[in-house]
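Every protein chain of the complex appears in place save one, which is left out.
Moving on to chain A:
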């Protein structure tokens, strides 16, 4: 079996295995797996509206995945994508609602505000790591809670005790009549283009610039990088800032595209944490992140249809989705299995 064949087979087998085990779970729980999967399929690809909503859902996953992957490629664990996303969301909505500017200025400015807020939120853990060797995992986790509650408080203050911000002005919106009408009036917006552009940006920084060369070198071996004259602290901070900017953009997409405002939250969005899995599924490469985000986004969105169309309770649906992702993450074991089989065949 050629390597290429195996590369194609592994994800396919993983998804099938996940669906099979998921089917068993549904059967055991007394539900009809066939109906369940038809509902899932319909939820993702059933009509143009579903497709539009699925793509919309994929958008923040791509950006959150890029944020985690970028930090990871440079030797850092950014567990704070969730918090950076929340501050990015708020900052984008604030700029989008508080100023009145022509669209060519207002929209980019609002997007940049989101990116800048995320970058700033990641700058602090980067600085602490660079200057005092404080582990970024601890700081970023704690920064998530700070982000959540600070933003909630800001929303309350801004709205005079309410639970949501003002709506952004039309001039700051990513909404697209064109995309929306194309997909039966779904909430699909231009954010997907921003996300895909960022995939290219990440690839470009890592593979085409001296900055990327330094970031990767520092991530792999600080000592050798220092020996080669690179500034370790600068690179750690820069890596966190770029990662945080991607995360902030994910929030901006939600604020300027999907929702148009921001509500106070009882808990996290979950997108930032799912970004960790997206990045790992995609082997931390820019293209891989798209694959991971498509898988996550479509399953998450499509699953919403399962309770309605097949009367499968939310909890069981969650288990089924988790199983599919679990098996994809186990791709390594499947690969090992396939290699063994093909070796045995060769021996014969």
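In the analysis below, contacts are C-beta pairs under 8 Å (C-beta built on N, C-alpha and C of every residue); 3 or more make two chains touch, one makes a residue touch a chain; residues count from 1.
Just so it is clear, contacts and distances are computed from a predicted model.
Trainee: For the complex's missing chain, which UniProt name, "Xylose import ATP-binding protein XylG", "Cytochrome c oxidase subunit 2", "Linoleoyl-CoA desaturase" or "Thiamine transport system permease protein"?
Mentor: The chain we cannot see is recorded in UniProt as "Xylose import ATP-binding protein XylG".
Trainee: Looking at A:209, A:308 or A:339, which residue reaches the missing chain?
Mentor: Only one listed residue reaches the unshown chain, and that is A:209.
Trainee: Out of A:157, A:181 or A:221, which residue would touch the omitted chain in the full complex?
Mentor: For the chain that is not drawn, the touching residue is A:221.
Trainee: From the list A:102, A:161 or A:229, which touches the chain that is not on show?
Mentor: A:229
Trainee: Touching residues of chain A against the unshown chain: what are they?
Mentor: Within chain A, the residues that touch the unshown chain are 208-213, 216-217, 220-221, 223-231.
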